[in-house]
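Of the protein chains in this complex, all but one are displayed in their positions.
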Amino acid sequence: MTIRDRLALTDDERMLQATLREFLTARLPSAELRSALDSDAGYSMTLHARLISELGVGGLTIPEDFGGLGLSQAEACVVHAELGRALYPGPFLPGCLAAAALLAAGDLAACQEWLPRLADGSATGTVAPAGENGSWQAGRAPVQAEKAPGGWRLHGRSWFVLSGQAADIIIVPAAAASAPGMFLVESGAPGLAVTPMTGLDLTRRAAALAFDAVPARLLGRGGDAAGVLEQVERHFLLATAAEASGGISWCLDLGVGYARDREQFGRPIGSFQAVAHQCADMLADLQSAAAAARYAAVASAAGSEDAALAARVAALRGGESYRRVAEAAIHLLGGVGFTWEHDAHLYYRRAWSAQQLAGGPQAHRAAIADLAGL
Amino acid sequence: MTIRDRLALTDDERMLQATLREFLTARLPSAELRSALDSDAGYSMTLHARLISELGVGGLTIPEDFGGLGLSQAEACVVHAELGRALYPGPFLPGCLAAAALLAAGDLAACQEWLPRLADGSATGTVAPAGENGSWQAGRAPVQAEKAPGGWRLHGRSWFVLSGQAADIIIVPAAAASAPGMFLVESGAPGLAVTPMTGLDLTRRAAALAFDAVPARLLGRGGDAAGVLEQVERHFLLATAAEASGGISWCLDLGVGYARDREQFGRPIGSFQAVAHQCADMLADLQSAAAAARYAAVASAAGSEDAALAARVAALRGGESYRRVAEAAIHLLGGVGFTWEHDAHLYYRRAWSAQQLAGGPQAHRAAIADLAGL
Amino acid sequence: MSDPPLEDFLRQAEGWLAARYLAAGDGGQRRFTWGEGDDEVRVFQEPDPVAEADALPAIRRWRRELWDHGYGWIDGPAACGGAGLPAAYARAFERLTRRYRVPGDAALTVSLGMIAPAILRHGSPGQRRHWLPLLYSGQQIACQLFSEPGAGSDLAAVSTRATRDGDAWRITGQKVWTSGAHLADIGEIICRTSGGPRHHNLTAFLVDMRAPGVTVRPLRQMTGGASFNEVFLDDVAVADACRLDEEGRGWQVALTTLSFERNAMGHSAFGGAGILSTARLIGLVHAAAKQADPVTRQEFGELISHLRVARYTQEVQAAQARAGDAPGLEVALNKIALSENMKRLAGFAAGVLGPALIADTGAWGTYAWTSVLLGAPGYRLGGGTDEILKNTIAQRVLGLPRAT
Partner (left out) sequence: MSDPPLEDFLRQAEGWLAARYLAAGDGGQRRFTWGEGDDEVRVFQEPDPVAEADALPAIRRWRRELWDHGYGWIDGPAACGGAGLPAAYARAFERLTRRYRVPGDAALTVSLGMIAPAILRHGSPGQRRHWLPLLYSGQQIACQLFSEPGAGSDLAAVSTRATRDGDAWRITGQKVWTSGAHLADIGEIICRTSGGPRHHNLTAFLVDMRAPGVTVRPLRQMTGGASFNEVFLDDVAVADACRLDEEGRGWQVALTTLSFERNAMGHSAFGGAGILSTARLIGLVHAAAKQADPVTRQEFGELISHLRVARYTQEVQAAQARAGDAPGLEVALNKIALSENMKRLAGFAAGVLGPALIADTGAWGTYAWTSVLLGAPGYRLGGGTDEILKNTIAQRVLGLPRAT
């Protein structure tokens, strides 16, 4: 199946997109989002449960024999784009990453125990790969694993853990004697301290995790953290690129709508060429970010040899475009865009945060140079 | 004398600027410039002689006791800016660099012999510091010096030598036994081959020099090439920054004049906001490039401790602004700007070439990081 | 009789091609090897006039052979000599030809990509039957006579006049930025035919480029070469039968022709896509021994990301078109992206080569990059300036009120 044939949305994908758009527009209007952000969990658990049960998106890329839909990255990114458009604050993305980690580690028992529960929403999960400087190098894992009589014990700290407070299971890379392996920690495990991190992105909370001799379950044979993290990172790159295209489309609709309606000097501000051209630039950003996200997702789904490069290109260009378009939307709105009560800054905050969590422009450029064969 | 007091142009500098502007407007209109470019030498020797004799700018920064005016970098850059504005094709800048090299090498006899002739225009000079990749590292000088019975002999090649064909004397760094020293070679010396390099900048010709056992005169004690080149480079950075501000001011006048006069859709194109804002951006580039060039020249003249940093900032920002403004001017002119017969592309070519010859943005940014204390 | 299945059509076409042309070897993409062949990286082709004239007969023969075997106008209506097959067959055939060393249609981009489709849309049945076979069989080549010194972005302000003279017209005026005028047999020209209101005072004609009073001169551009011409018309006679569409409908004819231009320009193959190939850029970095320099690797990664995104965008659009959801005017954004990528290419080459970019040391593939640097500004002007294209996008794609 060459990439070219799958680039246009299939009818199923179009259906999935429309259903999600309708669901989120009805159930997560601005007021609902705001009250979720003010709640302790930072998201509505009932809405999260409905999203997963009614639309079945919990187990999107989990194989059918583990209770999932067994769909590909192409479909998954349609979901990520719509959730990104609505700044959906629930632990959807972390759950996907946890599922990806479990599948990549290939521990059948762990998969059988947890994947069905991630799929039906009865359990939430996340991954904790990052040290204090945010980088994912498995080699210098910020957490050490020690083989104790009763089983493995983890020591150390990991930071920027998405939905760390909401997760029932946390998949952590930890350096053991040989190469680092992947470990599963259940929430509430003794010695595990989960503290929220004050963050820029109000619609996606991160936590810092402290491990003090925390009992953990080694996934698979161990020593495979590098390989597993690479696959998890691919999901993360594709998801953030798709979320970015969704957020950009919201900002474009906002900016163009305002440029049409807002009058100054007795005419719509969109009739001023500077404003009109900024809107055209925003459309160009949407067009390229959406195309890159789609191409990268389809390339990964098709296992094509330029999939890794496409994922980095999509993350880099999507991240830069999202930051630029979110700022342009605030600027177009003028004063009201700068207020706390208007939602524009929530997208600006997500754009900056997601870009850095996904590795940041420098990491992407370096990876692209490697993957392109320089 | 603090920098702050000297930043505004003095009356003398204003006079020098006005006289030069008048001289060049009268004697180097577009038609004259074009015929000079088509000539063998690439410039009018009679005009060059008049420039030096009538305005005495040949020995601007040459001390009075060597026949010069003994003025500072501040005055010199007023001249460089006006010459840059007119794309003056004569060997003025190379002459300044040769004079700076002679002074920095401190060889009294050589100074007495050549500085007066550079000052009165009876001799032209240049420097040949660059290897094939254009960099000026004295350490890896592209030319070797060998002590032969009859005196020093030079071997090797140097590239991008400004006005290499027109120069009577060429100051060359050459690696001898110990650290490289500075050598003076007279044009026509046996074994010296000067071949013109096809170049982007039609208004400033460069040559490649091949040295085959060329007799050369060691300047001073030798081993001081690094220190001498640093001072020559300072002159080059300040001069290119000043030339850039002059070129930018020409492009701004062209662009704004055209935006006022050219009518499309029944109105001057300057009444379209996209065009008006591009003109405002060009003014911002002129304002910062001119201020940086002036501040850097005055800081060097005052020997202030941030002079080196200021020179690099002026070269970096001046170079980037010049490239941007020259391209904006062509774009504003539309089709006619893209033609060979219109002068706009001569400025575009100078902007790109001067920026690279002066070291290029990457070298400037690295130097700024060092000088700012990172 | 219904269309043959696509597979059969392609198999037959491949047979026809293979019998006449060598395979291009490796998947049709000429393998790029640093140091081999011509290091030219032009934004606009600047064919040396002699070489160009020499190549033309082969191109005409290639078109004629295609035409005589039904491949000349695969998706053209049978009534005008086309094969009447779906557009997908034509696109598939075009992709197929890239796998063979064929003369190709680069020199006919305007003639077949813009003028012929305009004649199909605005020509009378008689004109279509007369002109289209001549163009698609390569017997005649058409060029576009639109811009004037005083009418660039504001095309409606053309001042070239066509005055009625019995049942003919006399045309006097000057056209600029016409590519291929020196090779063309006919030119689609927009002229002012009345003092009427703007957009209603224009008429389109097909003028004989070799008629008395037509003078074609190369237009030397800042790159040093000439990819375009100036055309002077001094009282040139044109039969009323050569009037394209009604008098006063010249503006509609112009808009149709321009819309075809934008689609073509956005396509990555247009504008010397060869210069955008990753292999050539890697060669450039290795030639300057900077592949280990982290700063160069960052600039390389940034550049590649822009080039790839431009390709991904076009491939997604092509897929959407195949699925019946063809993109509209927003395709013009591709052209803006290509212009920006050319500027980025020149900047990258400057960063890698430094002075070796701006003065020729003779090293292969270095100074040649000045063509990109000198051609890029023209690419932002040809086929509609950035500003004009953004106006169109804002108003007709985003629905914003007319920007003034």
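Some points to look at:
Letters A, B and C mark the chains as written, and numbering starts fresh at 1 in each.
Please note the rule applied: a contact is a pair of C-beta atoms (placed from the backbone, for glycine too) under 8 Å apart; a residue touches a chain by one contact, two chains touch by 3 or more.
Remember, predicted model here, so these are calculated numbers, not experimental data.
Residue in contact with the omitted chain (choice from B:Leu33, B:Ile170 or B:Leu309): B:Leu309. Of the listed residues A:Gly134, A:Gly191, A:Gly223 or A:Gly257, the one in contact with the hidden chain in the full complex is A:Gly134. Across B:Arg85, B:Arg117, B:Arg204 or B:Arg317, the single residue that touches the chain missing here is B:Arg317. Interface note for the absent chain: among A:Asp201, A:Asp224 or A:Asp281, the touching residue is A:Asp201. What chain A contributes to its contact with the hidden chain is residues 130, 132-135, 159-160, 197-201, 206, 208, 264-266, 272-275, 327, 330-331, 334-341, 344-345, 348-349, 352-353, 355-357, 360-362. By the touch criterion stated above, the residues of chain C touching the omitted chain are 293-295, 298, 404. One chain is missing from the display, and on chain B it is touched by residues 3-8, 256, 259-260, 267-268, 270-273, 275-277, 279-281, 283-284, 287-288, 290-292, 294-296, 309-310, 312-313, 316-317, 362, 364-369, 372-374.
Following the convention adopted for this analysis, only the chains that are shown with their structure count from here on.
Per-chain Cα centroids separate chain A from chain C by 42 Å.
Multi-chain contact residues of chain C (touching two or more other chains): 387, 390, 403-404.
Shared contact sites, meaning residues of chain B that touch two or more other chains, fall at 272-274.
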